[in-house]
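Take a look at the structure set out below.
Excluded from the complex is one protein chain; the other protein chains are retained at their positions.
In order of appearance the chains are A and B, and numbering begins at 1 in each one.
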Amino acid sequence: MRKPHHPHPRRALVLLAGLALTACAGGGTFDDTGDAAGGAGSGAGQLVIAQSADILTMDPHMHRTRTTQNVVHTVFESLVGQDTNLDPVPELATGWEQADDRTWRFHLRENVRFHNGEAFDAEDVKFSIERILDPEQASLRASMLEVIDTVTVEDEHTVVITTDAPAPTLLAGLAVNEIVPSEYVTEVGDERFAAAPVGTGPFRFAGWTPNESVNLTANPDYWGGAPSVDSLVFRPIPEVASRMAALQSGDVHIAAEIPADLAGELGDGAQAVGVPGTRVFFLAMNVTAPPFDQHEVRVAANRAIDKETLANALYEGRARALDQPAYPEMVGYAEDLRGYDFDPAAASAVLQAVPEPVQIDSIEATRTLAEAVAGQLQAAGLKAEVTVFEEQAFLDRIESGASTAYVSSWGVAEGDADVILARHFWSPSRDGAFYTGYTTARRDDLISRGRSTHDPQERERIYAEAMQIVMDDAPWVPLLNPEEISGVRDSVRGWEPSPIGRFNVADVALESN
Amino acid sequence: MLGFVVRRLGQTVLVLFGVSIIVFSLIHITPGDAVDVMFAGENVSAEQREQYRRQLGLDQPLVQQYLAYMASAAQGDLGTSIRRGTPVTEIIGTTIPATVELTLAALLVAVVIAVPVAVVSALRQGSVWERGGNLLALFGISMPSFWLGIMLILVFSAGLQWFPASGRVASGTGLQQITGFLLVDAVLQGDWAAAWSGLVHIALPAVTLGTAITATLSRVLRSGLLEVKGQDYVEALRARGLRFTTLLRHMLRNALPASVIVMGVRIGSLLGGAIVVEVVFGWPGLGRLVVDAIQNRDFPLVQGAVLVLAVLFVLVNLFTDILQAWLDPRVTLTGVSR
Partner (left out) sequence: MRALRRTYAFLGCSALAMAAIAVLAAFVLVGLLAPWLAPHDPNTQDLGARLLPPLSDGHVLGTDALGRDVLSRLIHGSRISLVVGFIAVLLAATIGIVVGLVSGYVGGWVDGLLMRIVDAWMAFPFLLLAIAIVAVLGRGLDNIVIALVVTGWVLYARLVRGETLSLREREFTLSARGLGASPVTIAVKHILPNCLAPILVVATLEIGVVIVMEASLSFLGLGASAAETSWGGMLADGRSYLTRAWWLATLPGLAIFVVVLAVNVLGDALRDALDPRHEKVPQGSVDQLSA
C-alpha cells in the first residue's frame, strides 16, 4: 500500500530550508541513544558494530541489501531462522508441517508482542507476506516469495501457506523476510512506519542518523529473554582501513567484512574471527560468442586457473577453492564431481591459439580477484584484460549478453543449490538462461525436478547430476568460497559470526573493558 | 549600489536556471533510468516497468519532466530517493550542516595559521622566515587533499591513535540535535564529552581541507600586506613612532578587503574540495552524499544533491560579490573583475 507523495509547501530557499530541516527532521539526535524509547537491558553497556554501508531503510520489505538486513533483523523477525549450518530453526513459528507438497501449515509462537504492544498473530503473517507480494507495494523482495499462492489464517496462531508448485526452498525464502505489525502499518502508512519501525525482535528502534549510526535499545520484553546489552549501535564505515582503525581503538566492538589479507593486522585487544561464507565467486563465460562458444576453450580456461594459489595469495588461505558452483554446506553439492585440475600445459595448448582479445568485466568490489584471474589466463596465453564497471552498467552488460566474460559472486544464504542453478542455468528463469546464455534440455529438466521434489536424498541425487552436467559443459569457472571475517574486540563475549553475515546479538555480553 | 545588487540577483537567478538545466540534462543523458535501477536484477517484466514509469511520470517528454521537477523543487520537493524511499530534501537536509561545519572549521584553521604566517612574511621580507613561509605555502597548495588526508590518517590515527579516522562523533553520546551543528549543540547542552569528541573528530578533516586555503590565504594576504606596506602613509605613520601593534592593525585593515575578495572565489570552491575530504574521512556531509548517490545511480538524489550544492556555491559567490562591491565601489561600475 503505497501512499502518493504530497509535496509540502515549503520555503523555496532550499539553503535555509536545509538548515531548518535538520531541526525538524525527526527531531533527531546526533547518535540518538538515550531516546525515550524505553527500557534498559538486563545487562550493561552498549555494543557498537561497524559495517561497510549504511542501511537504506528500516522497512524490512523495501530493500535488498545484506547490510540493511543485518540491522533490520535485530528489530524484526521472520517465521523461521537459520542456524550456522543454514538449516531452518523456529523463530516466530514454533513448528511446521506439510499437508501435501503444496501446502504448509505453520504454528505460531504465542504471547509475543510487537514493540508497541500489539499482539503478534496469524493476521500479521498474512499481512506481511501479502505486502511483499503486492505489486503496488513494489517490494524488491517479491521474487523471493513469488512461489507462494495463498496465505490463509486458520486461527489466531496457525497460518496455512499454499504454493504454486512444490517449493523445497520456501523455508529459506521465509527466513529472510520479516514479519511486520499489520495494525500499526495500516494505521500509520509506509512512510511513518519506516521512520518509526516496530517489530518483535530483541532490540527496539531508537533512531537513525543517516551515514552516521542506527541506534537500538534492548527490548526487555523479548520472548527469548532480554538481551545482555543495553543498547546496540550500527555504524557505517565504508573505508576498510578506517573500520579496522575504529575497531583497534575501541570505538567499535565488532567490525564486519574484514578482507582476508588484512585480518592479520588486528591485534592488541581485537582479533579476526572467520566462518565459512555463503558466496560463490566465479568467472562466467558467454557461450554464445567467440571464443567461449567453443567448448574446448572453456575447458582450457578452467584448467588455466590455479585456485589454490588464488586462495592462498589473495585470501591468505581463508577461502575454499571450488570445483563446482556450490560450496560444501549447500544442499545439492556433488561430493564426487569430476572437475578440472589446474593444468597450465594443457590450458596453454588451447588458449594460445585464441586470436581475439578477451574482455573480462567486473565491478570494483571484485576487481582484485578479476585481475588475478586475468593474470593467470594471460600466463596461459589468452589475451585477457579486465574492465571495471559501475554496478548498474555491469548488470546491463551481463543481462543483455554484451559481456564476453565476467567475474562476479552469488550469495546463497539459503544454502540450497536450487538458488544458484535456477538463477543462472535454467531456461525458464529468463530467455536463454539468466546471464550466461547457456541452456541444456537435460539439465533444465533436472532442475525442474529438483525444485519440485521433497525427498532430500532424491534432491541431492538430482542436483549432483545437474552439477556434473554443468561442469561438463563448463559455462563457468567456479573460483572460490571465501570466509566471512569479522574483527571482534576481546571484551565481547558470546558472539559468533554467521555465515550469512548476520549479527545474532541477543546473547552477546560486554565485559567491562 | 542597489542597482548593482539587483542586477547581480537577476544574473544569479539566470545562472541558477542554467545550472538546473545542466544538472537535469546530465542525469537524463545516462542510459537506463530510475526504473531500471529500482528493479535491477529482478524478474520484473517490461510491461510492469512501463507501468511504473507511467506512475512516476518518466514517460513524458523531457521538457515537461523538467518543468514539473522545477515546479516541485520550488516548493521544496526534490523527489524521492530510489534506494531509500525517503524524500530527497530530507536526506540532503541532514547532510548540509555537516558540510557547513567542516567548511567553517577549515576556514578557521586557515585564518588562524595564515594570518600570522603572512604578517611575519611581509614584515621580515627577504629573510629566512619569508622564504620559509613562501615555501610552506607552496607545499600547501601542491599537496593533493586526499593524499594529505590519508597521510594524516596514517600517522595520527592508525599510528599514534590520537585522532579517529572517520565519523563525526563517538557513539553513545546521546546528543540532541538543535541546530544540526554538532559543536554548537554540544555547547548549548553543556555536554562537554560530546563537544570534545566532536572536536577530536573534526580535527583531521578540517586540517586537511584547510591546508590548501591556508596556503592560498597566506600568499594573498602577504601580497596585500606588502602592497600596503609600500605605501607612503605607512612610512609616515612609522616615522610618527606609532606602536607596532597599532601599525599592524592599520595594515591588516587595509589589506584584508583585497584578500577577502580573492578568497571569496576560493571559499565557494571549498565546497568542491570538501567532496574529496568527506570521502576520505567518511564525513557524513553533502559531498560524500553526492559521490555515494552517483555510484548507486540514485538519480533523484544525485539531481537534488548536485542542484543544492551548486545553489550553495552560487549563493556564496553572490554574497562575496556583494561584499566585494561594498568594500570596493569601483566594482559596481565596471562589473565584476576578478
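Rule of thumb we're sticking to: contacts are C-beta pairs under 8 Å (C-beta built on N, C-alpha and C of every residue); 3 or more make two chains touch, one makes a residue touch a chain.
Please read all numbers here as calculations on a predicted model, not as lab measurements.
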Using the contact definition given at the top, list the shown chains touched by the missing chain. A, B
Have a look at A:A119, A:A289, A:V388 or A:I469 and name the one touching the chain we're not showing. A:V388
From the listed residues B:I96, B:V290 or B:A325, report the one that touches the chain absent from this view. B:V290
Contacting the left-out chain: of B:A74, B:M143 or B:L323, that is B:M143
Please identify which residue in A:A119, A:A241 or A:A289 touches the non-displayed chain. A:A241
Please identify which residue in A:P166, A:G224, A:P259 or A:P276 touches the non-displayed chain. A:P259
Interface with the undisplayed chain - residues on chain B: 11, 14-15, 18-19, 22-23, 26, 29-30, 138-139, 141-147, 150-151, 153-154, 158, 212-213, 215-217, 219-220, 223, 262-263, 265-266, 268-273, 275-276, 279, 290-291, 294-295, 302, 306, 309-310, 313-314, 317, 337-338
Per the touch rule stated above, chain A touches the missing chain via residues 239-241, 244-245, 259, 261-262, 264-265, 309-310, 313-314, 362, 364, 367-368, 371-372, 375, 385-389, 393
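Keep in mind that, in the parts below, only the chains that are shown with their structure count from here on.
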Whole-Å distance, chain A centre to chain B centre, using C-alpha means? 37
Considering the complex alone, what residue numbers of chain B touch chain A? 31-32, 36-43, 48, 52, 72-78, 80, 83-87, 89-97, 100, 153, 157-158, 161, 164-180, 182, 185, 194, 280-282, 284, 288-289, 295-297, 307-308, 311-312, 315
Partner chain B, residues of chain A touching it in the complex: 5, 7-12, 14-15, 17-23, 25, 27-35, 46, 48, 56-57, 59, 62, 135, 138, 140, 142-143, 146, 190-191, 194, 209-213, 231, 233, 235, 237-239, 241-242, 245-246, 248-249, 251-252, 390-392, 395-396, 399, 429-430
